[in-house]
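Here the structure comes first, spelled out in structure tokens, and everything after it is commentary.
Showing chain A:
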Amino acid sequence: MDLKLCHITKRFRKRTVLKDINFDVGPRELVSIVGPSGVGKTTLLKIIAQLDKPDHGEVVFSRPPTRAHPVIIVFQDYVLFPSMTVRDNIGFGLNARHLGKNEIRKQVEQMLVYFQLTEQGDQYPAQLSAGQSQRVAIARAMIVSPAVLLLDEPFANLDRNLKMETARFIRKTQQEFGIPTISVTHDLEEAFAMSDRIGILLDKRLQQFDTPRKVYFNSASLDVAKFLGPVNIIPEHQFALFQIAGKGSEQILARPENLAIHPGRDGPGRIREKAFAGHYTAYTISIGNHTYTAYSHDDRYQTGQQVTLKLTSL
Partner candidate 1 sequence: MLKKHIALIAFWILFMLPGPAAAKNTEDSLLQIPFQQIAEQARNHQVRWYMFGGWAHVNAWVDTYVAGEMKKRYDIDLVRVPMDAGIFINKLLNEKAAGKKTGNIDLLWINGENFKNAKEAGLLFGPFAQQLPNIRKYVDPESMAHDFGYPVEGYEAPYGRAQFVFEYDTAAVSAPPQTITGLNEWIRANPGSFTYPQPPDFTGSAFIRQLFYAVTGGHEQYLSGWDPDLFARKAPLLWNWLNAIEPFLWQKGQTYPKDSAFLDTLFSRGEVAFGMSYHPSHAQNKILEGSYPKSVRTFVMKDGSIYNTHFTAIPFNAPNKAGAMVLADFLISMDAQLSKYHPDKWGDFPALDLKRLNPKERKQFQSVDLGPATLGSDTLNPVAVPEIPSDYLEALEQGWKEHVLDN
Partner candidate 2 sequence: MSWTIKHCLRLSPLILPYLVLFCGGVFLTVCQSFGILTPLPHEGGALDAYAKLLADPAFFASFFFSLGVAAVSALLAVITGTILAYRVWQLPRQLATASLVYKIPLILPHISVAFVILIFWSPSGIVASVAHWLGVIQTLHDFPNLLYSGWGIGMILAYTLKGTPFSMLLVMALLFRFDVRQIQTATMLGASGLRIFFTIVLPRLAPALHTGFIILFLYSFGAFDIPYVLSESRPGMLSIHVYNLYFKHDLARRPEAMAILVIMFCFAVLFIIAYSKIVNRLESGVRKL
Partner candidate 3 sequence: MKHAATFLVLILLFALPVVVLALVSLAPGWRFPDVWPADFSIKGLIYLAQHQRQILMSLGSSCLFSLLTVLTTLLMCLLPAAVFARSNFSGKALLEGLLLAPALVPPMTFAMGLHFLFIKFSLADTLAGVVLILAMFSYPYMFRSLVAGFQTMGKDYRLCAENLGAGTMSILLQVELPLLMPAVIAGGSVVFLVAFSEYFLVFLIGGGSVDSFTGTLFPLLNSSNRSLAAILTLIFLCLPIVLFLVIDTILVQAYRKKGMI
């Protein structure tokens, strides 16, 4: 099962929110669409789930979704039905398909076990933690064996330290169930961690669609690069100072972690500022009239110290 979005365009009244969106999702693939809040990511999901119609373009499925294998969205706030227990919530989709009581109970129990919710089976949504709620929401979606799973901001309501764990959990689940999954989010780190491919949605368009590594280190544009994190622009006339042999391009984009600091009295750079950030230290270094940011695990460099910057790898 795979799907392909072709030239999707969507307008609300006169405002265009999505313009000519093209990408594809392979079978068993997890794709994240990343962009700032309010760029129409949820709209994109609704279009894929056929809850909304695009003004142009279409979503092509290799096998069109059916009632038995639908496209399921897991909404941002999980939208668990507050009046139903966890069990009833998970079983809701099967109930709607008029499966037998025993069959539903069997499948729900399996889900409860898989999603580590056995103890919460008889609780109501209001009594669950955010993480548990999310697992219920995903279980409720998975139980109807969806053709495609859509996750809307899966990390939005979670504590910081829970986000990465959740990303890994989603990845693992997606792999085991083997369901093509599209997640839209603005949490970069988690998207990088779990996705096979990532699309960057900026200014109504899909700016780049590639593996996380490529997108991050080989950003298609300065906008994309800036969106994904701090970035240094090395102009051509300073290439030599960074010992770059490259030619032909006017400038090179380098992430702070790609700039290695080498102390040396005759270095062209000078450390202007230094900020401790936990697992690394951020240094602001001036070379000529340009300023660069570099991350280093080494905390010993002092402000005012002369250094050389080297581009490590791309």
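As a selection rule, all candidates are chains of the complex that A comes from, given by their letters.
Just so we're on the same page, contacts are C-beta pairs under 8 Å (C-beta built on N, C-alpha and C of every residue); 3 or more make two chains touch, one makes a residue touch a chain; residues count from 1.
Predicted, not measured: the structure shown is a model, and the values here were computed from it.
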{"item": "Candidate touching chain A in this complex, from 1, 2 or 3", "value": "3"}
{"item": "In the complex, chain A residues that touch candidate 3", "value": "49, 51, 67, 70-73, 75, 77, 79, 81-84, 92-93, 95-97, 124-127, 140-141, 144"}
